[in-house]
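Can you keep this structure in mind? I'll have questions shortly.
Complex shown without one protein chain; remaining protein chains in place.
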């Protein structure tokens, strides 16, 4: 495992990284494994944005209780993102509305963007990772 | 492998088996592996119906040529179903129409049923296997 | 009542493997018989003993092995699906010239006929997939 | 141009593994550099040497190993995703107390940092998944 | 009658729509896994499920509802059940059809 040596492999480059989450938690593992990338990626000190759209906004729902399905509730980890200096969290307004939700229903403070604003944000990125 | 011993394990029971195919071929393996079940299942001499609905009707599209994606074209196998005495093939009319297709576009003769007729057919089954 | 279970997705990636396990446990607790659990498609990946999930996550494979031992369950991994995906017991590995095997305790590898036969023998066949 | 490839699904079940392979081959043929191919989620299942697909189907795992040898490709399997799904090299197996391993030739197991690093180093990162 | 299970989010997949179109009046529909998002109030598909409830019985798996933190949003008239209830439904109905 030479990972430690490579962790700082960026060599001073700072890119705009965008993680796009469009899937619900628990039904599939993509949400959890996406979060693991964001946490590891934080060590590289890039310019990170995390976008939640479509069913991805369900990752941030308050009051998750996974005891009955014997899975780990990983939603509190989103609250820890700030400590990793991952502070730019965006949620699509249209996705919220289709689901009858508002930003108050979410476990972390987010910036709500329209589809048009989100288009601009994504167009400005250097690397887009979709989950 | 005690499969051979079990192959005739039905012990004279004849059940109505319905295989429901709702997924397109090649993008995922479900269509191919569903067909493998139908072929193996034919040896059990049950009362078999095979239903194609939603994207499942794309399994039967004429003129498939998979050379460019280096996968095996398994569509000719549907033509062999008759030799295995699997003769009841049904396609949903609404699924065809949504895709701008008719039964003439399909590689095998099928019976076209409305959603209502398909509801009745499925309600009449003992075992329903979905792929 | 006699139940058969079909599991069509692998562990962790889709919830299907979890739902199938919890359904099976509930059926057993209610006194039903589980005639067979058949693993097909990526479901065959439930049968590898090489997984090491994080300590704070459920161990899906071991959970199946333990349930099978406790209730004498018949856990059948489809041979054709297993060959495509790299699940093999010692016999399969030898036959295919592989220098290793990975089938977990309590699972056995057999043919697709075992699924159809479960459909015939069971009063209910319940599918968990994606 | 320097490309990175992310493969998020296993062999055979989803076409993603095929598309990633054919894209990689086409990029190499056009003279591009493939900096790294990173296998994440079920994509780690591309790295098992225990598959035995039918004779008339492509051998997805061997195809990766051969392409890697020919072009000195860096095929990296995510360690965390691999542990959940039962993909291990001899070292991983030993560390986790497993009595077997299954990593295919040409693949190596490493951390998620290798994916982020590929995003930084490559001019383009292309994802194949489901 | 058949028991129909739906395990996909209705916002991402067509599975719930296909199930509603192809299930008979009087039959039971059980929403599980990400399918439980179809059981919620105030969404763009709520009216579809409300219409279906006029002629079909709709259930949702409570452990999946709670896992997703949506227990306060479930539509009136949808019956929440646990895994034991799922087993009962499977036993009471003639066969189970999974809308994968």
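By letter and in written order, the chains are A, B, C, D and E; residue numbering begins at 1 in each of them.
The definition used in the following text is that a contact is a pair of C-beta atoms (placed from the backbone, for glycine too) under 8 Å apart; a residue touches a chain by one contact, two chains touch by 3 or more.
Worth saying up front: this structure is predicted, and the values here are computed from it rather than measured.
Put simply, the missing chain touches A, B, D, E once the whole complex is considered.
In the full complex, subunit D touches the omitted chain through residues 1, 3, 8, 15-16, 19, 22-23, 25-27, 29-30, 32, 124-130. With the whole complex as reference, residues 22-28, 54-55, 58, 61-69, 71, 73, 75, 98-100 of subunit B touch the missing chain. Where subunit A meets the missing chain, the touching residues are 20, 22-23, 30, 53-54, 92, 94, 115, 118-120, 122-123, 125-128, 130-131.
Definition applied: only the chains that are shown with their structure count from here on.
Path length between subunit C and subunit E in the touching-chain graph (shortest route): 1. Comparing chain C-alpha centroids with the centroid of the full set of protein C-alpha atoms picks out C as the closest. Chain pair with the larger contact count among B-E and A-C is B-E, by C-beta pairs in contact. Subunit A and subunit D, compared by their mean Cα positions, are separated by 24 Å.
Among the residues of subunit D, those in touch with two or more other chains are 12-13, 41, 57, 80, 84. The set of subunit A residues touching two or more other chains comprises 26-29, 69, 71.
Under the touch rule stated earlier, the contacting chain pairs are A-C, A-D, A-E, B-C, B-D, B-E, C-D, C-E.
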